[in-house]
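Here the complex is missing a single protein chain, while all its other protein chains stay put.
By letter and in written order, the chains are A and B; residue numbering begins at 1 in each of them.
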Amino acid sequence: MHVPLRATGGLVATAAVLTTLSACSAPGTASDGADTRRLVLADAYEPEPFNPVGGHGETGSSKVYDGLVRLGGGTGLPELEPALATELPRDDGTATTWTVPLRDGVRFSDGSTFDAADVVATYSAVLDPASASPIAGNYAMIDRVEAVDERTVAFRLAYPYAPFPTKLLLGIAPSEALETPGPAEESALNTAPIGTGPFLLSERRGDRTVYTANPDHWGGEPEVRELVVVYVPDDNTRAQRMAAGEFDGTTLPPLIADTMADAEGLTVVGHPSADHRSVSLPAGDPVTGDPAIRLALNSAVDREAMVTDILGGHGTPSYTPVPAVFGDSHDPDAAFRHDPDAARARLGAAGWVPGDDGIRVRDGVRAEFTLMYFPEETLRRDLAQAFASDALAVGIEVDLAAVARPEFRPRIPVDAGLLGGGDVPYDPDTQLYAALHSSYTRPGVGGPFDNPGDLADPAVDAALDAARRSTDPATRAAAYRTVQQRFVANPPAVQLVFLEHVYVLADGDWAGTEPVLEPHAHGVSWGPWWNLRDWRYTG
Amino acid sequence: MTAAPPALRRDPAPAASPGTRATPAPRPSRRRAAARMAVRRLAFAVPVVLGVAVGVFALAAASPFDPLAGYLGDRYLTASQDVQDRIADELGTDRPWYLHLLGWLGDLLTGDLGTSRSFGQPVVSVVAERLPWTMLLVGVALVLAVVLALVLGSWAAARRGGWVDRVVTPLCLLLQGTPPFVVALGAVAVFGVGLSWLPVAGLTDAGAALSAGQVATHLVLPATVLALSQLPWLLLSVRQSLLGSLAEDHVTGARSRGLAERTVVLRHALPTALLPFVTVLGTRLAELVVGAVLVEEVFSWPGLAQAVVTSATELDFPLLAVLTLLTTVAVLLGSLLADVATVLLDPRVRADG
Partner (left out) sequence: MADRDLRLPLGVGVLVLLVAYATLVPWVAGVDDRVTDFSAARLAPSPGHPFGTDSAGRDLFVRTAAGLRVSLLIAVVCAALSTVLGAVVGAVSAAAGGWVDRLVMRLVDGINAVPHLLLGIVLVALFRGSLVAIVASIALTHWTQVARIVRAEVLSLRDRPHVDAAVLGGASRWRVVHRHLLPAALPQALVAAVLLLPHAVWHESTLSFLGLGLPPHRPSLGTLLEEARSSLLLGGWWTLLFPALSLVLTTLAVAAVGSGVRQRISAPRRGATLR
């Protein structure tokens, strides 16, 4: 009896369109015959260089490296479980020093032994300016890393940081490979990774990357013996090849994925994510900086329609950057109602009156602003168009501008932008602090994407700081609820939607898939394949 | 009356390709003349290539483009300014463009082309990995287009107004009006989505081992589309020049001697007609490369042309610069070959120019 992918964690009802299909349907050419222990996946992105110092697997998605901790599955906020650590890190009571005991007897793929020196070398390399590591900023709280002994490391932080354990998802590379300081971009690890992870990189040719199970993995050799990831950037091509049975799975835009929901032998799965889309509103602009306009836009946009028509139901409306998955830290009452009439009334009361062409004017200023989006992303294009259409309905003109990444960034303080968020979602702190804390409005602090709406609310600052410094869950949750209430009272942005990342799987003889909260990044490193190490063969 | 000139021909005077001029001249040694011309043309290629390099670097410097974006990817948007400054300093992306160019040219001489940021590999290995696949695609398409053009073009001319002529010639005019990417999309829609006859993407089925059979089936659609994109120009040129030479005296003479029509066409008319064809072939090479960019993009063919689009959209400057130069060199060499062939073929062409 073949069991089609069993979801042990119980997939969220809205998340999964599970078509339980009968057993022996042909799973497609990719997994026929002798290749039953192999999976062939198609990804929309080229594999990034395999160097943890360059940012590979920062959120714990690496197949070839292990972090000190790793994610556990489930529909809620993922629990961290020890990986190269033997237990979860403990702090000194002030959240400024964190001590981590390390696993014994672990070997890197080159045969060398894993010890504290490797952890120190990896984190030091990330922080070393000579590495030019693009993720250095995410580890800015670390003052120094010390090897207490061969099997223990201590992280000393520059300031108290309660969610520090989430920073231990970073993959660990051997100290020998990091000996010579130099740009991460030029490291040999980029193409020849040396890790302790469940898989080994065995081939990287053209559009395909092949991993084989690591027989010496400390957690046991994975039952998935070979993983082939093919790079197919074009959504349409990927969909055709998936439908033709070439792949065991891939990631697809929601609407296209849903066309396969009824196909025999295919299953469409949605994973929750903290990945959100929002419209930033520059504070310096007389239109986007106006509190009445900001509130009116928030009631003018029809988030439900965006979820239904643009995301095909694969998502949820977003009112603040905090998704419901954060549990007690999420305030369900911090929300907006879709009410264009209320928006019009509010604008009228604030002195914005319709001009000849229907666009509102106040003191000679037209209610008009530019909204930037990335041209290559159809989702952002569609959301931007829908937003502009909704705004027009209440008398605010939004001029769309397709702006490529290099130009986008410097224009953030000037023009509204359709932003994505939720890069490191495993704690409300990383989801909120840089986005809303007023210290990021000062010139030179952070980047332009930090607090783009220049929110400066002492109550928000105080709550964010209190939550970061406290290790008491109740205190932290209360503080984050305060932040959300302040956010909807005086919104610095228009949050639009939380996305559900959508994947298509060919049915096969595997068990062990489990949903997990995904970060902004997605692709086949995530999806049903994030925990490939735990999949069990049932054929 | 002769056939209409191909409607969209790039060069309305087919014989006026660079370096050749159709004037009667003595022919002391055609081969030596061809060699002299080749040397001169190669000497001409150097400033062209240098000019392109200078142009690309100067443009890059004048553009709002920030090379860091290619390195940082999505993180470019979130990394703070001092992190960026530090990385820019480490990577040396903040030097003035001419220093950048000089450094790059120096590196070029030592064979170190830098690192492609969008592929995370040295540029050399990106090129080495992808060039063969592009050569295969372009080569097969070129052979296919040439064979089809010669066969169908001669047929259409020899049996002027016959059914082949009446079918092929209007089809060619239609194809001339259809951009390659539309042909490619149509092929995908019909053969991929509609009929599911042929694979529409990639080099092999996913996960399948690299084998000749796999590559061959995956090559069918892209190579055919690429061949079709160039076919009308080649075919109409064969047809037109063959019609011209069929009217020439020596052909009329051959015919009046009672030779079979087949012999007249193939032995007497076609050789003369081949010359303009080779010239047109030379001028179409650049378009063939352009077609390859589009075909590789639509069919996800992992060749260099696809890398051109990737490096352009991701502003992967080191790769983009190398690919631009490489393409220029390839096209220069191709047209040189075509011209050498013309000189060797035709006694009347003088190799100065």
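The rule is simple: a contact is a pair of C-beta atoms (placed from the backbone, for glycine too) under 8 Å apart; a residue touches a chain by one contact, two chains touch by 3 or more.
Just so it is clear, the structure is predicted and the values come from calculations on it, not from any experiment.
Asker: Touching the left-out chain: which of A:175, A:240 or A:451?
Answerer: A:240
Asker: For the chain left out of this view, which of B:154, B:230 or B:335 touches it?
Answerer: If we include the chain that is not displayed, B:335 is the one touching it.
Asker: Thinking of the whole complex, not just what is shown, which of B:126, B:164 or B:293 touches the missing chain?
Answerer: Touching the chain that is not displayed is residue B:293.
Asker: Sort through A:286, A:351 or A:375 and give me the one touching the missing partner chain.
Answerer: Result: among the candidates, A:375 touches the missing chain.
Asker: Which listed residue (A:386, A:434, A:483 or A:532) would be found touching the missing chain in the intact complex?
Answerer: A:386
Asker: Quickly run down the residues of chain A that touch the omitted chain.
Answerer: These residues of chain A touch the chain that is not shown: 234-236, 239-240, 253, 255-256, 259, 305-306, 308-310, 375-376, 378, 381-382, 384-386, 388-389, 392, 397-398, 400-404, 406-407.
Asker: Need a quick check: the contact residues on chain B for the chain that isn't drawn.
Answerer: 1-5, 7-8, 10-13, 16, 18, 44-45, 47-48, 51-52, 56, 59-60, 62-65, 161, 169, 173-174, 176-179, 181-182, 185-186, 188-189, 193, 244, 286-287, 289-290, 293-294, 297, 308-309, 312-313, 315, 320, 324, 327-328, 331-332, 335
Keep in mind that, in the parts below, only the chains that are shown with their structure count from here on.
Asker: Once you find the CA centre of chain A and the CA centre of chain B, what distance in Å lies between them?
Answerer: 42
Asker: Contact residues on chain B for chain A in the complex?
Answerer: 64-66, 68-69, 71-84, 86-87, 90-91, 115, 117-121, 129-130, 133, 188, 192-193, 196, 199-203, 205-208, 299-300, 302, 310, 313, 315
Asker: In the complex formed with chain B, which residues of chain A make contact?
Answerer: 29-30, 35, 38, 40, 42, 46-49, 55, 129-130, 132, 134-137, 183, 185-186, 190-191, 205-208, 228, 230, 232-234, 237, 240-241, 244, 246-247, 376, 404-409, 423, 444-447, 449-450, 520-521
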